[in-house]
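Every protein chain but one is kept in place in this view of the complex.
For clarity, chains are labelled A and B in written order, and residue numbers in each chain start from 1.
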Amino acid sequence: MSAIEVRSLTRKFGQFTAVDGVSFEVGKGEIFGFLGSNGAGKSTTIRMLCGLLRPTSGTALVGGVDVSRDPEGVKRRIGYMSQRFSLYELLTVDQNISFFGGIYGLDRDTLARRRTFVLEMAGLAGRESSLARDLAGGWRQRLALGCAILHQPPILFLDEPTGGVDPLSRRQFWRLIDALSSDGVTVLVTTHYLDEAERCHRVALINGGRLAVIGTVAEVKQVFASRPIVEIRAARPVEAMQLLDAMPGVEKTSLFGTALHAVLKNTDVSVEELARKLRDAGIVVESIAAVQPSLEDVFLDVVDKSGSAA
Amino acid sequence: MQRLRVLVWKEFVELRLNPRLFGVVIVAPIMQLTLLGYAASTDVKDVPVVVADGDRSVASRELIDRFEASRNFSVIGSVTTVNEIEPYLETGGAWLGLVIPAGYGRALANGRPVTLQLAADGTDANSTTVALGYATALVGGYARDMVEASAPSHAAPAAIDPRIRVWFNPQLESRHFMIPGVLALVLLVVTVNLAAMAIVREKEVGTLEQLNVTPVRRWELIAGKLLPYGLIGMIDVLLVVAVAVFWFQVPLRGSFPLLFGISAIYILCTLGLGLFISTISDTQQQAMMTATFFFLMPMIYLSGFVFPIENMPGVIQWVTYLIPLRYFLVVVRGIFLKGIGMEILWPQVAALAGWGTVVLSLAIVRSRKRLN
Partner (left out) sequence: MRTILAVARKELRQIRRDRRTLMILAFLPAFFLLLYGYALNFDIRNIALAVHDRDGSAESRELISAFVNSGYFDMQASITSMRDAERLLDRNDARAVLVIPEGFSRTVTTGGTAEVQVIINGDNANTATTVIGYASSILRTAGAQYAPGGAVLSPINVEPRIWYNPELRSTLFLVPGLIAYVTMLMAVTSTALSIVREKETGTIEQVRMAPVGTFPFIAGKALPHFIIALGSGVAVFGASMLLFDLPMRGNWLTLAIALSLYLVGALATGLLVSTISDTQQVAFQIALLVSLLPTLMLSGFIFPIASMPAALQVITHAVPARYFLEALRGIVLKGTAASHLVPEFGALAIYASAALALASIRLARERG
């Protein structure tokens, strides 16, 4: 039995459909990434699965419990961490742990054990008396995670857990998630940091409330199986972009940081040909090579396709 | 039970770290009660009077002296003609203008009755009526004294000898009436605002959502706010009653335990109201404005605190039955001034208990953990 089963889950707000017939399954111990831009429906979906929002239609089973019929039953089995790292600012690290431990009904020994575990995991041992509001971003993030898993829930929901946190802390955080997953905890995480999403077992891309793509990271990238992606670094990227767009073999181009990604229509087009055409036009090309598609490429492709379909 | 315990504990820890709020909650009620206890007096004293003495005789001087000697009046100016009174009244410098016409002294000496004009600033109708009453009584008393002094045998007995007795407040100290009222008011304002902010703050910060995801129950959430703030409210009750009794010397004729007990029910109502407001507001600003303008202000005016309910039109009197402050005012004034007990106050207590139950239930119902 899957840890999370979602069938045609829908949520409407008046005339606006935020989540439109989404279906997927998450296996036990999986790290499942829920990707999409802001407003695509990620948070709405997660809140429905946590019992915070009633679905308009469809069903969802979390840990075997029907979310619509028994939201409180769901809450016993899950941990949740929101974008805002909801901690009590005026309570110390230790007090926050005691509080949430008490809320989840942990007895004294269990709480002591879990407290030590969480403090170590978060790297906050020795800082128990610091006020939550005095902690920097990364520490708060880990403390919030710790408070969410005090009661050792089998399923964990993380809604944009790395927002506004430095890259080092983000990497540290994901290592923690990996550790939890190997312990058998199912993790459903939403994020718009697509580089992080590469660390998920499976991902689902939500766009405009609908599930656009779902599968393992490798499967999802298959969409580019027959369409190579070429990364170009040029002195005048905008000009290069215009030139590339005009070329017959190129499907589309987009800016990736300081570089350009050009999606080729098929495998027949050669990289050398492109390079030559650019140099002929007088554009200095610093580097040009075929690259493995990233999730960001997939994401842009999906959004692009839905845009043209609409 | 453990959940409730940690919820209450958390509130206290948070409060301890919020010293300004603490001050506002404990210091402010005492300060307000003290200040307002002094201000809330409807007695009319030292009424500023300007005298237009057109006669300038010994007789007119005598009358003016009477006014000066009275603690009800304060003669602030003396002019000659009626027209000179106008600026005094216009600027509010004087409330009354006493006009003694020329020939006053001579008329009195010849046994002819005189009429004095008393110009009164009618803008403050209430105080004017009272001031006029005092002035008329003063002049009347002066006149009677004159008659008795000159010809005591001519005084024929009147048919009716009025014996007027005032119960509960023989010295007519308006403070005895107002201070218990201010007490109830201060408690209302402080506790409603405290409670109104309580849940909304967690909504705004996000910790409420976190709580909604846990197995915590709705009634536990409400009770977790009610208990700590209730304790603070009761401490406030002790403080303000102490100020009223020991500082203002308002006699407490009834039973203090009874007052304390009924205050607890009252606090439950006010906190419940605040919590309910919290559940229907999304931001702290909304909560505070709703509490103050939709609820507190109407309550202050319609509860009988200053304006007697008997004077209100029937329809509005019906509305006042919905206001908990109305009942508590009867209780607090009754226990302080009249020393009455449960046998008479039970309808008020029942009303307060009912109100509290309803509003708390509403708060619990509305604090849904899942949005629909």
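The rule we apply is simple: a residue touches a chain if its C-beta (ideal position, glycine included) is under 8 Å from a C-beta of that chain, and two chains touch if they have at least 3 such contacts.
In this text the structure is predicted, and so the values were computed from the model without any measurement.
Chemist: Quick one: which shown chains sit in contact with the chain that's not drawn?
Modeler: Every shown chain touched by the left-out chain: B.
Chemist: Would you mind spotting which of B:S78, B:S174 or B:S255 touches the chain that isn't drawn?
Modeler: B:S174
Chemist: Which listed residue, B:V13, B:V114 or B:A353, touches the chain dropped from view?
Modeler: With B:V13, B:V114 or B:A353 as choices, the missing chain is touched by B:V114.
Chemist: Which chain B residues would touch the chain omitted from the figure, given the whole complex?
Modeler: So the residues of chain B touching the missing chain come out as 18, 20-21, 24, 28, 32, 35-36, 38-48, 63, 87, 89-92, 95, 108, 111, 113-130, 132-133, 135-136, 139-140, 142-144, 146-147, 154-170, 172-174, 176-177, 185-186, 189, 193, 197, 201, 281, 284-286, 288-290, 292-294, 296-298, 300-302, 306-308, 310-313, 316, 330, 333-334, 337-338, 340, 344.
Here, only the chains that are shown with their structure count from here on.
Chemist: Can you give the whole-Å distance between the Cα centres of chain A and chain B?
Modeler: Centre separation, chain A to chain B: 60 Å.
Chemist: Under the touch definition given earlier, write down the residues of chain A that touch chain B in their complex.
Modeler: The touching residues are 50-54, 71-72, 75-76, 78, 80, 82, 84, 86-91, 95, 98-100, 102-105, 131.
Chemist: Name, in rising order, each residue of chain B that touches chain A in their complex.
Modeler: 2-3, 5-7, 9-10, 13-14, 17-18, 205-207, 209-216, 369-372
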